[in-house]
Structure formats: C-alpha cells, structure tokens
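Of the protein chains in this complex, all but one are displayed in their positions.
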Amino acid sequence: MAIHAAVAGASGYAGGEVLRLLLAHPEVRIGALTGNSNAGQRLAALQPHLPPLADRVLEATTTEALAGHDVVFLALPHGQSAEVAERLGDDVLVIDCGADFRLRDAGDWERFYGSPHAGTWPYGLPELPGARQALRGAKRVAVPGCYPTAVSLALFPAYAAGLAEPEAVIVAASGTSGAGKAAKPHLLGSEVMGSMSPYGVGGGHRHTPEMVQNLSAVAGEPVTVSFTPTLAPMPRGILATCSTKARPGVTAQAVRAAYEKAFQDEPFARLLPEGQWPATASVYGSNTALVQVALDEAAGRIVAVAAIDNLTKGTAGGAVQSMNLALGLPEELGLPATGVAP
Amino acid sequence: MAIHAAVAGASGYAGGEVLRLLLAHPEVRIGALTGNSNAGQRLAALQPHLPPLADRVLEATTTEALAGHDVVFLALPHGQSAEVAERLGDDVLVIDCGADFRLRDAGDWERFYGSPHAGTWPYGLPELPGARQALRGAKRVAVPGCYPTAVSLALFPAYAAGLAEPEAVIVAASGTSGAGKAAKPHLLGSEVMGSMSPYGVGGGHRHTPEMVQNLSAVAGEPVTVSFTPTLAPMPRGILATCSTKARPGVTAQAVRAAYEKAFQDEPFARLLPEGQWPATASVYGSNTALVQVALDEAAGRIVAVAAIDNLTKGTAGGAVQSMNLALGLPEELGLPATGVAP
Amino acid sequence: MAIHAAVAGASGYAGGEVLRLLLAHPEVRIGALTGNSNAGQRLAALQPHLPPLADRVLEATTTEALAGHDVVFLALPHGQSAEVAERLGDDVLVIDCGADFRLRDAGDWERFYGSPHAGTWPYGLPELPGARQALRGAKRVAVPGCYPTAVSLALFPAYAAGLAEPEAVIVAASGTSGAGKAAKPHLLGSEVMGSMSPYGVGGGHRHTPEMVQNLSAVAGEPVTVSFTPTLAPMPRGILATCSTKARPGVTAQAVRAAYEKAFQDEPFARLLPEGQWPATASVYGSNTALVQVALDEAAGRIVAVAAIDNLTKGTAGGAVQSMNLALGLPEELGLPATGVAP
Partner (left out) sequence: MAIHAAVAGASGYAGGEVLRLLLAHPEVRIGALTGNSNAGQRLAALQPHLPPLADRVLEATTTEALAGHDVVFLALPHGQSAEVAERLGDDVLVIDCGADFRLRDAGDWERFYGSPHAGTWPYGLPELPGARQALRGAKRVAVPGCYPTAVSLALFPAYAAGLAEPEAVIVAASGTSGAGKAAKPHLLGSEVMGSMSPYGVGGGHRHTPEMVQNLSAVAGEPVTVSFTPTLAPMPRGILATCSTKARPGVTAQAVRAAYEKAFQDEPFARLLPEGQWPATASVYGSNTALVQVALDEAAGRIVAVAAIDNLTKGTAGGAVQSMNLALGLPEELGLPATGVAP
C-alpha cells in the first residue's frame, strides 16, 4: 500500500531533491507536482536530471491539486506555507521545507522575517535530544534550515555533555544551491567560480536565531552565536566550522567521549575516526552528516566541524527522514547513506 | 538468495563507484574487497563517501581472497586482469572494468597498449546492436571505455540507419576522475580548476581503436575516427560532441527518426526532446546517457552529443547493468536513473 | 601626451576587462565611463576588482559623455554600436567590441542577427594575413568575436599554406563570462559548476559566419564550417579544437613548418614546442594565444588547438592591441603576455 506524495514547488532545487529521493523510496508513489510560475511546463525541461518524471507536467499550486495525498512536501518561498498547509486536512502529513514553522519565538520570527509568526511545528532534526520522539506520528514537520542542521549536529554533543560555555563562533561555507534557482547576478557562474565571499555578516543571517534556539535548548541556558556564512565555489555542500569555549578542566578524552555517545546509534550522523576530517565531497547527494571534533588546548576551545549536503541532509533528506519517522516507517528507508564521490 | 560479489581494486575511483552501486543493489551482498598498495587499510580512509563500508579492511588481491563469490569485478590497471581472471573458475561471473578484453583486433591492442593481446570478451554496452543478447548468460564481460561508451551511443544510430559517411570527428570533454586516483602534477586541483586542455591529440588515445571497432561494426564498413579528448574542470562527466558527414539526401526528419527508434526502449539511454541539449550535470552519479542530435545542413554534417557520467554509465554502472543481464536479473535493478543535480 | 579613452558599457564583463587593461597602459588616461541601467552607480560596486577606479561614477551613454576623447571603446549589446558611432567624429578612434561591423556579407548579418547590416570595419585580428596593415591608422575597428579569434588563429596557417581541404569541424569550450553578466538561470553557478553542455548546435551560433568569412578569405575559396560551442565550468577561457581534412600528400613536417612560419614574429600568438598542448589556464588574463597542431595520419586530418582568454585576447586585449596599431603605438604596449596561473 503505497504512500501517495505531492510536492509543491517542484521546479526549484529543494523540490527537485525531494523528488530525486522519493523516486528511490520503495514505499512512495509520486502524485501531484505543482509550481506557480512554471505551471504547465514539462519536468523534462525543469529537472532534466530526473528522466523518470520527464513527461510529468507541473500544475498550479492549488488546494485541489494537493488534495488526496498522504504526504505533501512544501518547497515554497518563505511565508507561503501557512496558507497552503491550513487548507490541507489534519490527517495529511505536511512537511515544510521552508522556514515558516521552525522558530518558537514569535519575536525572533518577526525580527528576522518581517511578517507575522505562523506557528511552530515539530522540528525535523531527529538527532537532536528529544526530537525523534516528537516526530513519531507527527502530522506537521518543520524541516530545519541547512546551516542550522550542520551547526546543530556539530555542536549539540558539547552542550549536551556540559563541556562548553554558552558562546559559539561559527563560520560555514555553503554551495550555491543554498541560494536557490532564482537568477541573480552575484550567483552567476562567472562570479562564483574561483571565489569565496561572505554574506549576512554580523548576525544578520536568518538562520542565526534557529541555531541559538537549538543550542540553547540543549545547553539549558541562552547560547550566544556569532555566525558568518560564506558562499563557496561548489554547487552543493556545507562545511560548518564551529567552536566554543571549553569549560574549565575539559579534556580531549571527555570531548571525544561526548561525541561518540551522541552519534553511536545514529544512522545518518557519523563521528569520523580520530584524525580524519570531513570533506563535503564525501556527502555529495548523501543524507549522511560527517562530524569531527578536537580540543584546541592553547586556545581553550572545542572545535567541531560538520559536513553535509545542503540539499540532502540539509533539506530534502531531512524531510524524507522525518516523513519516515512520522509515518512509522524505518527511519533509513529509501535514503542514500553514501555520497557520489569523487 | 543474495549474489555474493567481490571487488578487486576497491581503493580506486572505478572500484569505489562499483561499491557505491552495489550497496544500493537489492540482490547483492558485498564480499571481499582487495587492493595491493592499500591492503590492510580500512575503507573509512580510502573511500570516505561509503560509510556503510567504513569498517571493512582491504585484502591483498589474491586468488584465495576472490574465491567463493558469484561475481568478481576487476577494477585493475590495464594488463592485470587476464592473470586474475584465469584463476577464477568458469562458473564465476567476471566483469572487467579495464581495457584488456575490449578489442577484437590483436594488432590494435598491441599497437596501443604495447603488450600481448589477452583475448576478447562480450562487450558490456547493451545498447549497441546485438550486444544485449551476447551479455545474457555471459560469464565474462569487458566493460567499455568511458569515451567509447559516450561516443558509440551518440553515433551508432546514424550508422545503423545508413545515414552517415564512414568518417567521424569527435571532441570529448572529460572530468578528471577519468584519469584515476594516482597523484600526477598535471591533475592537481591547482592545475585543472579553471582550465581546459587537450591530450592524446592526433589519434594517440587508446580509446580510438575501440570507437573505430564499435562504429565500423554498426556501419558494416571501416569508419575513420578523429578523436580529441580534453580535460575539463569537473570531477565527473563526459560530454562527447560527435559529427559525421551526412549521406546525400539525408533529412533532419530521417535523422530524428533513426535516433528515436534506436533509444525508444532503452532504460538508460534517452533521446532528449527536440531542441534540448544534454549537460553532464544532469547525469551526475546516474547510469543514464542523454543524447541529442541535429543535422547541420550548411556544413552537411550530423552532429550528435552524448552526456554520461564517466564513472557510472561509463564504467561501474555499465558493469552492474551487464551483471544484471548476465545473471538474468532485470536490467535496471538497483541502478540510479537520476542524476544528483544541481 | 596621454591618450584620452572612454568606455561605453563599462559595467559589463567586456567593459571591465577593457578598463583593467587600460589601467595598465602607460599612454592611456581613462575618461568617461558610461552605462545605461547602471548609470549613477559607483564602480566600486560594479567592478570591485578595479580599486583604482572605485570612486568613479557611471554616466549614461550619451554623445555628450563620450565626446572629447581620442578613443572610444564600445562594449554594448549587439545592434547598438552603429548609432553611437555615427555621432562620434571621424577623427575619433572607435573600437567596437560588439558584432555590428564584423561581417562583410549583409545577408549573413541579417540571417544571423535579424536586423539591417550596419557596415564593415577593419577587423581587429592583426595576426590574420593583411589585417595588421588595415589596422594601422584606422579610425574604426571591429573587434572579432571570441570564438572566431581562437578558431581563426588555430586554422589560418593551414589554409594560408594550402594544406587543408575547404571544410573544418570545430568544437570549442568557453568559460561562462562569454555569455555576459545578465542573470539567466542556466548561467547560475549551481548549473554550470561541474557541468559541460553544448549550445547553438547545428550551425546556429552567430560566430559561425565570421569563422567562414575568415577562413574562406585565407583559403581563397569557400570553407564549410561545422561549429559546436560548449559551456565549460570556468569563468574565462576558450579552448578551440579544430580539424580539417588534409590535402593529399601533406606531411607532418609541412604542417609544422606552416605553423612555425605563421607565428614566428607574432607577439601574442605562439606555437608551442612540439608535443606540448595548450591549457586555458596558461592564458588566464593574458593577451597571448597558445596554439599547437598535429597531423592525424590515420584520420587524414590536421588537428589544431588554440587556447585564449575570451575576455582578453578574445575581446578587450584584441581591442587594445588594435588601438595600439591604429594609433601608431608599439603593438604590445601595456598588454599582458603572461597568464595568471595556476
């Protein structure tokens, strides 16, 4: 008995990645595909990497088109999910790849997004303490932002074990697909190839309050986050280099033990062997997050690095992993744990 | 009842890609993994994109290590396959990703490879006329070269339909993984990023006689091939731009019809809709070949372009597709038809 | 006594490269910089790689703004140069980086550009037979297209020496800057990185008639050209792989001799030592074209490859080289012969 899934926003990068994963999922049958500006077009032109869907035609994103599915994935611009979701029945599983339902604090939402807060849904990062339980049987899921996924996986074990002071400094490099498919001059290949550049410096990036929320919840106290995202010359991947001040007396052994414990049973978050550091190429197209950690004794900081694919574990893979949990399926079902490398 | 598979040469790029595909194959259980210079090392260090095999240890490539499997994939340097293969029983399926058994003409082999010819095995490009039948039930398979895979798919329909004169001009761009994992200065990232360069110009590339062999067999007469490979700044992918002189009176309609006919039932070779041209990004990590063709009336030439992933359809995917045929499994079983894009 | 130069279209890639070169030119003083959609903006934002011009402000492209200069460079969209040029006095040197005045045949122009033909100006590729003389003292210069620059340099020696049949097959890879700075989805970094793709296949590219014109003039008979451009994952550079059928009896020695003779006195077009093939990285930011040639005896074809920087030798460098000739300055003055590599 197949699960019938619809994807709203099927012409973008997040929507395309959801479709790539659903095509490989043994229990899912792909139903309606919708988009607005591209309604009426064939998927062959919009997502040429998905030949099995080449002859599908995009519909407009309407309640009618999305009705009658077991699961609806929303891959819409920020601010559009709430209206679509409330027209879908409470018995439909709605998985929002956008930001609308990630934040708990309405003030944070309004400050960073400039519109009324739509609410808070169960948070689709099962590796966080308590998150997996909240996802089981859920009917609504807020998929985390790509940066918060990487950063939270890199740092939560240090906070969960009480090893870190409540301040974190994060510099993360992201592939360009994180900026979406809309054509903007600074995202042209001519501009980004051979170039690294920062943006949203000084606390302005919208993913900052989400990181603060996640790390503070684990720490049990407010954590201050300095976050600088950078654009890297690659289509996919996030490398999050995170550090936090070590509490007095913390040893390298204690750090290692905390991270081993945090990831020992996780199917999609792996602590690498000591001395081996993650590369984003290793998780290209994979739902795996690779993590490594070290204690810099001279600087007194715990340095943790996570590599993910921003479109897979950072968006669509997290979404499908959450779907599996919400529907009571095996958590790993249909998801790639291997990267396409080199 | 699982198929038990061994991979000789599991630390290289071809071997790694065979493993990535076998991990996703529902009927295969991965047995021995061998290598020579890396024997004793854990796969976590050698193939960090394959976490499910992280704890496996490479053995030396010996008859004992490879014994007792249903299938043995050879991903060895040219010239080493024959000796390994003859020690494996006739009932074992041996699939050689190297060049040793591709050529029919011993003189061609000796001229291009400088060693005695080992023989000729069934050729693992099922899309070529007659090839699929020869692969069914085979116990030995020679996987085609990556360039000949792309070029043969691009041009065989023109020859099969009698539309082309027996001369072809081919310029193909390849990602750097085609050159393997051995560290050479001209393959450093610093050298290849931002750069295109040709090599083996003037007929010297070893894949030239394989293209001549394939196209001549379809044409029924000797086809002359001018082949220039170029190194492109990308890890994977081949874009083969191929042209041939059109026979007198050939029309665009006839060309289109020939290509539609050639690919209409193929699971992994697709003719794109008219006007859409293939990009290698669309087949990243995919076993699909995308093909398009046009008639340049002013120049009097049929121009056909194929895009493949050199490691998937061009090597390991072709190998697994051939394995499926040889073992009587569904040809598409376990193979990705979708690319990882963008 | 400095040469006073204006640049119309100073916010685009061609205009920016003209400025980069003029800043290094010892005899030039940069005057008006104009643009239309960006008028009023500071160059700091538009061309951040040109700090010495950071505080300059773009004016609108008007006759007044461009008046009073010794040289005016036009880096405008196709079809806009004629109107601007005719308002500038006959004593002003006007150098058009656009296509408007490249073609001699009005029918070709109309067929490929769909508008009335504006005329024909001296052609700014000094290496072509007769071209240098026509540029000396000229008041109007049509800068060649980037592809025709590379292709003409690669093939004209074979035609000049009577070694080649009148048919050429050309596949060229270009960096993305050749497509300009206008934001289009298929030019996004996410789309082009890691990908090769063809476009304008089958004779449709507008640079085709320009190649036909150049090669036919050298050959003394109409040359048929099959041209396929491909987009490569790099910001700059063209690698043109060109071949032509060798006339009967042509030897490798004769080919080598013809190319040595053609380039022996050229400051910016160099034949590489035998066996060494050009890489676009070697000419990054350089006005040098690197050329190599071989005779493929089995295929009966002369294969010649040229590497240029599409923005330097292929556009702005060719423009400044032509300016030097037109003004009676040393041809090499202020132009970089070295590339930025690796």
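Worth pointing out:
Each chain carries a letter (A, B and C) given by its place in the written order, and its residues are counted from 1.
Keep this in mind: contacts are C-beta pairs under 8 Å (C-beta built on N, C-alpha and C of every residue); 3 or more make two chains touch, one makes a residue touch a chain.
Note that the structure is a prediction, hence the values are computed from the model and not measured.
When the whole complex is considered, the residue among B:Gly175, B:Pro229, B:Pro278 or B:Gly314 that touches the unshown chain is B:Gly175.
Among A:Thr61, A:Asn214, A:Ser243 or A:Asn287, the one in contact with the hidden chain is A:Ser243. The chain omitted from view is touched by exactly one of C:Tyr13, C:Phe112 or C:Tyr147, namely C:Tyr13.
When the missing chain is restored to the complex, the residue among A:Gly35, A:Pro235 or A:Gly318 that touches it is A:Pro235.
The residue touching the chain not shown here, chosen from B:Ala54, B:Met193, B:Ala257 or B:Leu329, is B:Met193. Residues of subunit A in touch with the missing chain: 167, 169, 171, 173, 175, 188, 190-191, 193-199, 201-203, 208, 224-228, 230, 232-237, 239, 241, 243, 277-282, 284, 292, 294-301, 303, 305, 307, 342. Seen across the whole complex, the unshown chain contacts subunit B at 13, 175-177, 179, 181-185, 187-194, 233-235. Listed here are the subunit C residues that touch the chain not shown: 13, 16, 20, 23-24, 42, 44-45, 47-52, 54, 177, 181, 193-194, 235-236, 270, 272-273, 276, 278-279, 281-286, 288, 290, 336-342.
As a working rule, only the chains that are shown with their structure count from here on.
Taking the CA centroid of subunit C as reference, the farthest chain centroid is that of A.
The chain pair sharing the most C-beta contacts is B-C. If you average the Cα atoms of subunit B and of subunit C, the two centres end up 37 Å apart. Averaged C-alpha coordinates give centres for subunit A and subunit C that are 45 Å from one another. Residues of subunit B in contact with two or more other chains: 193-194, 235-236, 278-279, 281-282, 284, 342.
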